[in-house]
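In this view, the complex is presented without one of its protein chains, the others remaining in place.
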Amino acid sequence: MSDEVVLRTQDLTKYYGGVHALEGANFEMKKGEHIAIMGDNGAGKSTFVRQITGVEQRTRGDVWLYGEEVSFAGPLDAREAGIETVFQTLALADDLDVPDNLFLGREKTFADWLGPFRFLDYKAMRKATLAGLEKTGVKIPNIKNTIRNMSGGQRQCVAIARTATFHSRLTIMDEPTAALGVQETAQVENIIRTLKEAGEPLILVSHNMRQVMDLVDRIIVFRRGRICANLRKEDTNGEDVVAYITGAKTQPEYADAAA
Amino acid sequence: MKKTLIFAGLASLLATTAMAQEIGATISRFDDNWLTVMRNGMTEHADSLDGVSLQMEDATDDLAKQIDQVKNFVASGVDAIIVNIVDTSAGAAITEAAGGTPLVFVNREPDNVNDLPPTQAFVASNEIESGTLSAFQICNNLRADGKAGGARGYLMNGQLSNQAAVQRSKDVHDVIGMDMCNFMTIIDEQTANWSRDEAQDLMTNWMSSGEPFDFVLANNDEMAIGAIQAMKAAGMDMASVQVGGVDASQDALLTMQSGDYDVTVFQDAFGQGAGSVDTALALVKGMAVDQKVYIPFVLVTPANMGDFLSKN
Partner (left out) sequence: MTDTSHGVGGLTFDKTKRSWPNEMNIFFALLIIVIIFEILGQILPYMNGQSFLFDTRGRFDTIFNEARLQIIILQVAIIGIIALGVTQVIITAGIDLSSGPLVAATAMIAMSFAQTELVNGNPNPKAIFGLWAMDLPVIVPVVVGLLFGAMIGAINGTFVAYFRIPPFIATLGMFLICRGIALWWSAGRPVSFPTESYKFIGSGMMPVVWFLSLAVIFHIILRYTVYGKHTYAIGSNEEAARMSGINVRRHKVMVYMIASMLAAFAGVVLSAKASTAQAGMGEFYELFAIAMAVIGGISLTGGRGSIIGTVLGAMVLGVIRSGFTFVKLDGSYQLMAMGGIIIAAVILDQYRQRNRA
């Protein structure tokens, strides 16, 4: 684990009208770290993710990505800056195949002068897809199969493989296994381990305590819009984290969250 | 013609009345060529008379809509109603919807034409004449061409929900049933829905079977023109085929001028339109009128087509 700071936020805040969904979040993440964000429903986890991925515009605060201050006008900007997000809803088109989905919106093309009618470079996309799948350890016998024919776990793996294909600088996963069965969850977790081995930074939003304890280095707990704990996995256990989530405990640095 | 004089007399009489007459008219469809000419005839004639205002409605081939239009006219208190009925078997419904308001049926003969109340009348041409004139002339032409030994041909129907189409086709069969013309045989009869391009495709389909034929009869000019276009595209010599239709539209007459079209029948659209307006006004005045007025069809061939070039 290096000392390079991948992501830092200072006083990140989001109000929806009178609702203070996110208040003064100070967050820091180093390269190679896998961090879990936990908290009850409405605690601010998803709001935090939405602000840093450019899906919404923050009310207040600053964000630095790899030392550069950033302000994303939309999710595309975030993607271009190297932030890849795997949403719970996957964002995959059922009737398209694996390379199509991986490259959706950023297709490899030639004859670009034709504008919207420029030709797709299927060969290049196929090649890059296979490389990306290999990198994440996802094995799909026939990538020309449409996504519809794959199970939930396989689809999730495809969505994750997207991050590897595009050399992301930061991967964010929002409840990636929430809708999956046991075996498929295992598949996805294996891929996450592969990413860890490759030194890719990951922010994992999850409700699954066992998963979190298995996979990550640090746990950030949100409560009522504020960060109330920043724990190293070694220093804590499941019960402890739950206590932070429910508010029974608060780390002294984040005392104002207890209010 | 006697009836024309009567109309002229009535028209001049009515034109001098100072009171404004409101007439509501509902036409079965606005996008039919012949009906458009009739409609324009009504409008122009009404405009030429003082104090007559004419309101035109499109029934878009929808009988229920037409009945509602008639009721609306009655409700807004028009002096008379003119109806170009969508479905000729619904005469009674229209008659009832009009109540006591004077009403004239134009061009399409409702099935209750013989039982109309004294406040209602009918102005049209007799479809028995149209198909008969056309088919009979074709029969004569075929004889003149030396085909009295046997001639085969096709018949194109209009929309079969139209009494005109049904009657005109029946006329063709009746003519062929006559001793004089029974050398003619119909190979096939199908509908092309009054439409030129449908007729083109239908004719091409028929020709693809390779059967030789001597004549093509159609319920209207548009379909006859479509058939002619198809035959010409296939390289047929139009002198070897007799083609007959009904309407004497401008397009048809010009086609006749180029020598491709043999027979059509003039239906006085303008005359029917104007006549219906006059009859309506007469009913309003409470005058005694003929309840059934037939304006005659006229046979049109290359010999007399010049007379009709400006009419439709």
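As written, the chains take the letters A and B, and residue 1 is the first residue of each chain.
Keep this in mind: contacts are C-beta pairs under 8 Å (C-beta built on N, C-alpha and C of every residue); 3 or more make two chains touch, one makes a residue touch a chain.
What you see is a predicted model, and the numbers here were worked out from it, not measured in a lab.
When the missing chain is restored to the complex, the residue among A:61, A:75 or A:152 that touches it is A:75.
Touching the missing chain, out of B:72, B:250 or B:301, is residue B:250. For the chain missing from the display, the contacting residue among B:191, B:242 or B:264 is B:191, taking the whole complex into account. The omitted chain makes contact with just one of the residues B:73, B:136, B:206 or B:266: B:206. Chain A meets the missing chain through residues 75-76, 79, 87, 89-96, 100-101, 104-107, 109, 114, 116-120, 122, 137-142, 145, 148-151, 154, 157, 186-187, 190-191, 193-194.
Along chain B, the points of touch with the absent chain fall at residues 29-33, 35-36, 39-40, 58, 188, 190-191, 195-197, 200-202, 204-210, 222, 225-226, 229, 233-234, 250-251, 254, 257-258, 309.
The criterion applied here is as follows: only the chains that are shown with their structure count from here on.
Note: centroid distance chain A to chain B, computed from Cα atoms, is 75 Å.
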